[in-house]
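== chain A ==
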Amino acid sequence: MIGRSIIQHSVALAGFAAICAFVLALTHSETEAPITKAKAKARAQALAAVMPPSLYRDPILDEHVVVSGDNSTAFIAPGTKILRARSNTQVTGIIVPIQTPEGYSGDIDLLVGMDNTLTITGVRVVTHKETPGLGDKIQRNKSPWIDSFIDKSLSNTSESTWAVKRDGGAFDQFTGATITPRAVVKAVYGAIVYARDNYQTLFEAPLPEALLDISFTEHQQTNIISQLGYWEKRVDGTFYAE
Partner candidate 1 sequence: MIAEFASLLLATVLVNNFVLVQFLGLCPFMGVSNKVETAMGMSMATAFVLTLASGCSYLTYHFILAPLNLEYLRTISFILVIAAVVQFTELLIRKASPLLHRVLGVFLPLITTNCAVLGVALLNINKAHTFLESLWYGFGAALGFALVLVLFSAMRERLAAADVPTVFEGPAIGMIAAGLMSLAFMGFAGLV
Partner candidate 2 sequence: MSTIYSFHGGIHPAEHKTESNSAPIQAAPLPPCLIVPLSQHIGLPAKPVVKVGQRVLKGECIAMADGHLSTSVHAPSSGYVSAIESHVIAHPSGLSATCIIIETDGCDEAIAATPHPDWRSYEIGELLGIIREQGIAGLGGAGFPSAYKLNSDEIHTLIINGVECEPYITADDRLMRERSELLEQGIEILQHITGAQTVLIGIEDNKPEAIEAVRTACKHRDWAVVSIPTKYPSGGEKQLIELLTGQQVPQAGIPADLGIVCQNVATATAIAQAIIEGQPLISRITTLTGECITEKGNYEVRLGTPIKYLLEHVGYARDQSQKIIMGGPLMGFTLPNLDVPVVKTTNCILAPGDNELGSETRTQACIRCGHCAEVCPASLLPQQLYWYAKSQSHEQLKAHNLADCIECGACAYVCPSALPLVQFYRAAKGEIKEKSIEQRQAEIAKSRFEARQARLERDAAEREATRAARKAEAKAKAKQDARFAGEEDPVQAAIERAKAKKARLQQSGEADSVSSKLDELKAKVERAKFGLEQAQSSGKEEKVLTALSASVQRLERLLAGEQAKQEQTQEPSE
């Protein structure tokens, strides 16, 4: 009795499952090609926001450099994959994923694109937890603010103007929110500095001379602590004054 019931039910159910699977597999095989295409297109669009397609030839953005432990910084953790755009054999641009913990509430993840003159080609926020309506204007679909980085470089923006206007810099802050843009500006600047420091690894070429001239101090000094003359030291993730 039990045996028969088991067999009956399982055969019936399995039959249905098989029919469904058949239908699905057919649909899948029909849609596989368009899906791959759509995915590629979406990815291309996303990257185009930070790196103009003119800088590279398809499908070159598959190439990346992995950040090792030695040359990581506070913003760029070891293991981060820096994408490389290549035209012919020359590396024409990189896309650096960075993360800053200095947002108003939690980490902000960014993609910073730059060409081989270390001029910003585009910045996009990947994730953030800033207050809606206040800090979230760093999203492109909320405000065009993030585009103000385009074409900024070490040469056309001096070290001290890599800051929000309240701190004497070149970038707007938002009404009621200074902390978020301050964090983003600092992070983007950090990315450029990183690229300069590791130019050889990233671009497989020596640092262009134009950039050699520009001098800047170890760390950019927008942080209020530095202004106050305190020395920063990281102990268990907190700062102590000495």
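Details
Criterion: a residue touches a chain if its C-beta (ideal position, glycine included) is under 8 Å from a C-beta of that chain, and two chains touch if they have at least 3 such contacts; residues count from 1.
Here is how the candidates were picked: all candidates are chains of the complex that A comes from, given by their letters.
Treat the numbers as computed from the prediction; the structure is a model and nothing was measured.
Among the chains 1 or 2 offered as candidates, the one in contact with chain A in this complex is candidate 1.
Contact residues on chain A toward candidate 1 in their complex (touch as defined above): 17, 20-21, 24, 28, 105-106, 129.
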